[in-house]
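All protein chains but one are shown at their positions in the complex.
In order of appearance the chains are A and B, and numbering begins at 1 in each one.
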Amino acid sequence: MTSFAELLGGFGTVLTPENLLFAIVGVTLGTLVGVLPGIGPAVTIALLLPVTYNFESPIPAFIMFAGIYYGAMYGGSTTSILLNTPGESASVATAIEGHEMAKRGQARAALATAAIGSFVAALISTVLLALVAKPIGHLAVSFRATDYFALMILALVTVTSLVGSSLVRGMAALLLGVIIGFIGLDSQSGQARFTFDSPALFNGVDVVLLIIGLFAIGETLYVLVKGRTRPGVVQPLEPVKGGFMWLNKEQWRRSWGPWLRGAGFGFPFGVLPSGGAELPTFLSYSYEKQRSRGKDEFGKGAIEGVAGPEAANNASFSGVLVPLLTLGLPTSATAAVLLAAFKIFNLQPGPQLFETESDLVWALIASLFVGNVMLLALNLPLIRLWVKVLEIPRPALYAGILVFATLGIYAVSGAITDILIAYAIGIIGFFMRQFDFPIAPTILGAILGPELELQFRRALKISDGDLSVFVSRPLSLSILVLAALALALPYLPKLIAILRGRPAEGSKISFADED
Amino acid sequence: MTQRGMTPQPPPTIVVGYIPNELGAAAVRTAIAEARLRGGFVHVVNASRGESYVDRHLADADELNELDRLLSDSGVPHQVVQRVGLAEPAAEILDAARETSAVLVVIGLRHRTPVGKLLLGSTAQRILLDAPCPVLAVKA
Partner (left out) sequence: MSSPDSTGSAPEDLGGRSTAGPAVNELDEDHSSTSTLGPFLVGGFMLVVGLVLLQQTFKINAEGFDPLGPKFFPLIVICLWLLLSVLYLLQHTLRVVRHRTGLAAERFDHMLGAGALVVLLVVYAYVLDPLGYWIATSIFFVGSARAMGSRNLARDIVIGIGLALLVYLSFTRALNVHLPEGVLGL
């Protein structure tokens, strides 16, 4: 029960007025960006990173970041349900059923089942996180360089093969990130690589520049070139019909099962490198559809189709924290930014983090509980306010985003060259969007690339340059085999179709990226 | 160019700037009344710049149907045009007035604080000043 005592200590840290204020700021900002299509938690956290440089303790910063992430998920489901425009990629499943419910005059019920489901799932998954993180951390102590190398390959490959619509484009995006990660002085030999003899590049490209460039500036140019679109129609909230927390008895009965199952899908898929929340939300949706007796209600506003995916969505974030905290392995763009944040505070996530920074870790976990309570209290009553955000004219909105993007970059270093580098990266990001290259693999590549090379060279140093070291250790080998399988996974339906002698239709399973 | 003398004179057109709220409904009702008096044709314009994710001034399918029902029930010949993302609503309404050689433009008008006027611009003011014909402003 030591974990429990430490968790209580974490609550003690979070429940100070100052930290609660940061939690409120975090969930509010997060909901705001979650409501808006196009900008997500990853870039918001990246923009705020420079602000936290001056913080004395990393704890308030991480409490705020956790709030932003959860807030973005609540905000994303609000937009999905009321507008049918998924505010962020993991809300796609919610958009299907939730919007249909809203059209049938059940907007409040859809919003409530999404919010309460997110809350329930977050509680369950945070308990699971508190339970498994430490044992996994202990397990990770025995990991060797080759295992870390294999794990990173697995994380990179799964994210790349599951995100976006083309493996070639996904891999190219990933390698672009790895190449950007090379730029600068080699950490071991001190040699300059790909700097083109420019001193400005000796320190490499800061991850904050990369994220702000690719997400904020690239997205703005993309939206501008795409031009105007027909404004959506926000479904009105129906008058409150009674029931507890906007759900009647029947709706509570139909929701709790999907909530629990959604959490069950979300957490393990978050722990495994699977590219964030898209896969579990999709699986939860399909499962609820299969299970449902009134199958024909699906597609027309089945409450299970909102409750399950939303729970899975939130549970996966706590799952994503497991490899991030215990192994230093980010498996989504947002996790990659959080890793960058750890580095700013000179913290090295990994097995030792639970020993050396146990205050921070447990405060972070406790803040997940607190943030979710706040969101449940804030989100439903403030729906009208969030909808107002969508009425901001896009030119003003995106001009504001550019102002904050430039501010974020300027705050990193104050150098004009850095601002220009970020703009150039933004133009690359724009072209990547235009030609349907996913963005998330580039971020992960840039963050994990240097680590990957470090572990690669560390492993070879131990083996005296013998390359077979990566396949001679069973654990490393099996992880690498998993990675190879993950590459083939999206093509599974196609392969099965071919094996059954049917012409293959459709291309591959894919999920949107961004966050 | 068609020669005006050859075809019978078309009925006078009344252009209405419509937004889906009380104000827009009041404008349309007034336009119907005017059309009855003058034996005219009602040309309803609903326009949005399409520059935000949500625009309350853009009528959705239900509201357009409602509007169409209101007009059909009145028995007045009419047409409803919705234009999105092309020009300012004021310009759309003025263009419609010019193209149809309208005899009257009907708009809804409400109180605005000076700050509100500055931030949101004034569609009504532009129409009042630039319309090629008399403008009838209706208060809800």
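Of note:
To be clear about the criterion, a residue touches a chain if its C-beta (ideal position, glycine included) is under 8 Å from a C-beta of that chain, and two chains touch if they have at least 3 such contacts.
Quick caveat, the model's predicted, so the values are computed rather than measured.
Shown chains touched by the hidden chain across the complete assembly: A, B. Of the candidate positions A:378, A:419, A:448 or A:479, contact with the hidden chain is made by A:419. When the missing chain is restored to the complex, the residue among A:7, A:36, A:178 or A:233 that touches it is A:178. Counting the whole complex, the residues of subunit B in touch with the unshown chain are 7, 10, 13, 41, 43-44, 49-51, 64, 67-68, 71-72, 77-88, 95-96, 99-100, 118-121. Residues of subunit A in touch with the missing chain: 50-51, 53-54, 165-166, 168-169, 171-172, 175-176, 178-179, 182, 186, 188-189, 191-194, 196, 217, 220-221, 224-230, 393-396, 398-400, 402-404, 406-407, 410-411, 414, 416, 419-420, 423, 427, 430-431, 433-436, 449, 453, 456-457, 460-461, 465, 467.
The rule is simple: only the chains that are shown with their structure count from here on.
Between subunit A and subunit B, the centres computed from C-alpha atoms are 46 Å apart.
If you check the complex, the residues on subunit B that touch subunit A are 48-56, 58, 60, 84-85. Interface residues of subunit A, counted against subunit B in their complex, comprise 36-37, 83, 85, 227-234, 387, 390-395, 397.
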